[in-house]
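Following: one structure in structure tokens, then a few remarks.
All protein chains but one are shown at their positions in the complex.
Coming up: subunit A.
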Amino acid sequence: MSATGEEMTQQSYIQHHLTNLTVGEGFWTWNIDSLLFSVGLGMLFLWLFYRAGKKATTGVPGKFQCFVEIIVEFVDSSVKETFHGRNPVIAPLALTIFVWIFMMNFMDMIPVDWLPSLALLAGVPYLKVVPTTDVNITFSLALGVFVLIIYYSIKVKGVSGFVKELTFQPFNHWAMIPVNLLLETVTLVAKPISLALRLFGNLYAGELIFILIALMYGSNVALSALGVGLQLGWLIFHILVITLQAFIFMMLTIVYLSMAHEDH
């Protein structure tokens, strides 16, 4: 339980688990662990899918190809149900978001102490293994989506169309322009913030509960036994949460982008 050599209180244990491995100072701090795991998992996803796509046959598919195709089909049908235009970006974007976020969330399934303890043995003081519990990761994903929302809004409706959308809705009267602008700006900005915070909050809370349950191992036998049961229960429940969060992020991205394509 005690991860570092020094005496650990429960508070410092939790604190240790929630601290990133960082390089740099101030704003120019890089969360090495988050970046490493997120980029590593993203590359793993792309490599697996790229290989499947390269080997894809139009005949009888292999088991792995079937698995990949099920995911691709699932994403594709989700996109087609919601988005009725032609856009070559949205479907691959949705696939990347879904699988990547799922894989990053899945790091939560690994028992909380394994990887940080291993890192300690290797001389790395801190390791936060779930990238989606890092607000920077979720926000940069959401900001990417936000940029695309604005880009497609302007591309489809033109600058004037986009401005009109911000100023003449929901009240179509010139006197209401300031109110409209305020409302629509909040609506617009709420999109990426809600996307990022929803994912971050769910995963952060989930991770925290794993850590809190793990604290029970430190006390007596009865509590430790209870902790094993709770850990298992939370893990099974969390399988639902991580899949759902990945799906929600993907679905909302599609919905937001299709809204950006709609002309009012």
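Assume a residue touches a chain if its C-beta (ideal position, glycine included) is under 8 Å from a C-beta of that chain, and two chains touch if they have at least 3 such contacts; residues count from 1.
By our rule, contacts and distances are computed from a predicted model.
Asker: Which protein name, taken from UniProt, belongs to the chain you can't see among "Spermidine/putrescine transport system permease protein PotC", "ATP synthase subunit b", "Dynein regulation protein LC7" or "Transcriptional regulator, IclR family"?
Answerer: Going by UniProt, the chain not displayed is called "ATP synthase subunit b".
Asker: Pick from A:I14, A:A56, A:V163 or A:M259: which residue touches the chain that isn't shown?
Answerer: Spelled out, the listed residue whose C-beta touches the missing chain is A:A56.
Asker: In the whole complex, what residues of subunit A lie against the chain that is missing from view?
Answerer: Interface residues of subunit A facing the absent chain: 22, 24, 26-31, 34-35, 38-39, 42-43, 45-46, 49-50, 52-54, 56-59, 61, 65, 68-69, 72-73, 76, 88-89, 91-93, 95-96, 100, 134-137, 139-141, 143-144.
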